[in-house]
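The structure under discussion is supplied below as structure tokens; questions concerning it will follow.
Just one protein chain is left out here, and the rest sit where they should.
For clarity, chains are labelled A and B in written order, and residue numbers in each chain start from 1.
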Amino acid sequence: MNKVMSNKLVLALYVLPALCLLLGIVYVPIVYTGIYGLMEWDGISDMQFIGLDNYVKLLNDSSFWNSAKHSMYFALLSTASLFPYLLVAVLLTGNIRGVNVFRKIYLLPMLLSSVAIAQLWLKVYHPTSGILNTFLEWLGVEQTPSWLADPSIVLGALFIPILWQYAGFYILIYYAALRNIPASIVEAARIDGANAWQIAFRIKIPLISEIIKVTVVLAVVGSLKYFDLIYIMTDGGPNEASEVMASYMYHKAFRAFDFGYGSAVGFFLLLICLVATWIIRKLTATKDKIQYS
Amino acid sequence: MKSNNGLALGRGHTQKPASPTSRNWKGAVGKLILYLLLTVAAIAQLFPLVWLFLFSLKNNQEIFNLPPLALPEQIRWENYVKVWTTGDIGLYFFNSIVVTAFSVVLTIVLASFVTFAITRMRWKLQPLVLGLFMVGLMIPLHATLIPLFIWFERMGLIDSLVSIILTYTAFNLPITIMILLGFYYALPREIEEAAIIDGCSVNRMFLRIILPMTSSVMVTAAIINMIYNWNEFVFVNTFISSDSLKTLTVGVQNFVGQYSIDWGAIGATLMISILPILAAFLIMSERIVEGIAAGSVKG
Partner (left out) sequence: MNRKSMAVLMLIAALAWVLAACGGGNSSTGANGNTSQQNGGNEQAGNEQSSSEQNEAEQVELHMMHLWPEGTTLAQYNLVNQIVDEFEQDHSNVTVNIEVLDNEQYKNKLKVLSASNKLPDIGFTWAAGFMEPYVKGGEFANLNELLDGDLKDLFVGGTTEAYSFDGNTYALPVELNIVPFYYNKAIFEENGIEVPESYEDLKNVIQTLNDNGVTPFTLGGKDAWTASFWYMYLAERLGGPELLDEAVASSTFTQSELVEAASYLQELVDMNAFIKGFNGLSNDEAKAEFLNGNVAMFLMGTWEVPNYTTNEEIPQEFRDNVGFFKFPVIDGGKGGLDDWVGGPGVGMFVSENSEHPEEAKQFAAHFVKRWGELSVTEAGVIPATKVDTATIDLPQMYIDLLNELNVANKVTLYLDVQMKPVAAEEHYNLVQALLGKAVTPEQFAQQQEDVMKEGN
């Protein structure tokens, strides 16, 4: 058994193609980015080695920490939003009619590109003719907010479409995981007299805890490096009120022509993601893996 | 232990109720709340496509002036005509399909191999390789853009769909493996033990026994990959310069001009760009259910 399952040739065949691709296309460039972070470079003229100057500058850059704060805020909200997703997935596994229709509808926003989603929500938030303010006016609100222009609410306003965009993704993952639980386990619990609520919370959810951990990591890391909608909808504005780490990196490298510094921001972002993952892993570590037996 | 709460899930009725009428009444309210919650969520999720469709039938003035769900006086199908006749949308369409299809297949195949090796086989470097893939998930795509461009250029792969497919595959491997991992861990070990005692080789066991068992999660992963690849924009835009190799999302950007934006045409382009992925999604989505059903019969 052990011999068969550690066949070197088979291992190489299974692992090497994907590994080479990952190293060549993801790791080699990021190492280069790390090197560029040590340079003074506008992306055009010759590079100059300046050691850790860019990183020192980064640690003292209040604009960067401002964007980092926003990214962390997104990460916390995204993690919190996993609970309702899980709840919906549990509801879907209940014996209801039309479950397939619901499941498909939930995933629909995920099919749209960020460009389309951004256009939709720009229209929803439009200060005068947006559907949201039109609705609020109809309710009798006199001073309707300028959702994307007001620094105090812009982050919240940006979070809603992100929540909406990814809902179907997480619901699908949870749903598939829940459906993969052997029916015998659920049936055994039922015979023991557990009600539906107990089955959901004491049996089903603990059984997919590995998947839940995975989604927490995905949500946190995804939020920390989130870029698309923010870039299109507010471009980090007004006055950096919605700037996040990835958009800050992009602005530095591609707008301000400070590619050395932009690379340093990108590399630092990677470090933050790693630390965040490590913390999540530590916090959620269990002594032994749950096994179906 | 036997107290019922409102949320009657599944085959809860088979329990012994305290009194049949109150049980049914509670169950009915529970169902009602359940459906209500699911329906509200569904409306919120469905709204955009309806809006996008209406938006694609209007001109600029109507989009900005009329309420979002109002129909224009005159339905402007000419937006669609315009999109089809100016620019090579058919070609972009074809390129998007080629890129998406090849990258999805390549990603799923490679990721399945790796996940199997990581979860089922025994080797020393296993934690390191797993770590490499998981760290790959953290890497912000925009930070790799310029080094990647230079790298592809040296390999002579710039302005070629190969560079796009390889990039999509590499960047999607971590998430795909992550999705597969949980399911592979959950597969009972008895199966492979039995297979090996029967004299089955690793390859045979993987391809004939394990892989078919993961078909549902493979479809899930494929859908997610497909959506990512179909909508990706930054890489295509940077690596492809020939018009004949551009994909649909970049084609959409052809309608965004220097000083003005033709919103109706963008809406029509988006509608056209969604249709294939929508169709593929609806077809493959059925497969997930089938996969799960087939799996649970055996389990």
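Keep in mind that, in the parts below, a residue touches a chain if its C-beta (ideal position, glycine included) is under 8 Å from a C-beta of that chain, and two chains touch if they have at least 3 such contacts.
Just so it is clear, the model here is predicted, and its values are computed rather than measured.
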item: Selected residue (touches chain absent from view) among A:5, A:39, A:91 or A:154; value: A:154
item: Sole contact to the chain not displayed, among B:34, B:54, B:121 or B:145; value: B:145
item: Positions on subunit A contacted by the hidden chain, ascending; value: 13, 17, 42-46, 122, 125-128, 146-151, 154, 234-235, 237-240, 251, 254-259
item: On subunit B, residues whose C-beta touches the chain left out of the figure; value: 59-61, 63-65, 86-87, 102, 105-106, 109, 145-146, 149-150, 153-157, 159-163, 165, 201, 203-204, 206-208, 237-238, 241-245, 253-262, 265
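We take it that only the chains that are shown with their structure count from here on.
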item: For the subunit A and subunit B complex, residues of the former touching the latter; value: 1-2, 4-7, 10-11, 13-15, 17-19, 21-30, 32-33, 36, 43, 88, 90-96, 100-117, 119-120, 123-124, 129, 131, 134, 164, 167-169, 172-173, 176-177, 179-180, 182-184, 186, 190, 193-197, 199-200, 208, 210-211, 214, 217-218, 221, 225, 227, 246, 249-250, 253, 259, 263, 266-267, 269-270, 273-274, 277, 289, 292
item: Subunit A partner contacts - residues on subunit B that touch it in the complex; value: 1-5, 7-12, 14-15, 31, 34-35, 37-38, 41-42, 44-46, 48-49, 51-52, 55, 63-65, 67-69, 110-111, 113-114, 116-117, 120-123, 129, 132-144, 146-148, 150-151, 166-167, 169-171, 173-175, 178-179, 181-183, 185-186, 188, 192-193, 196-197, 201-203, 216-217, 220, 223-224, 227, 230-231, 233, 249, 252-253, 263, 266-267, 270, 273-274, 277-278, 281-282, 285-286, 288-289, 292, 295-296, 299
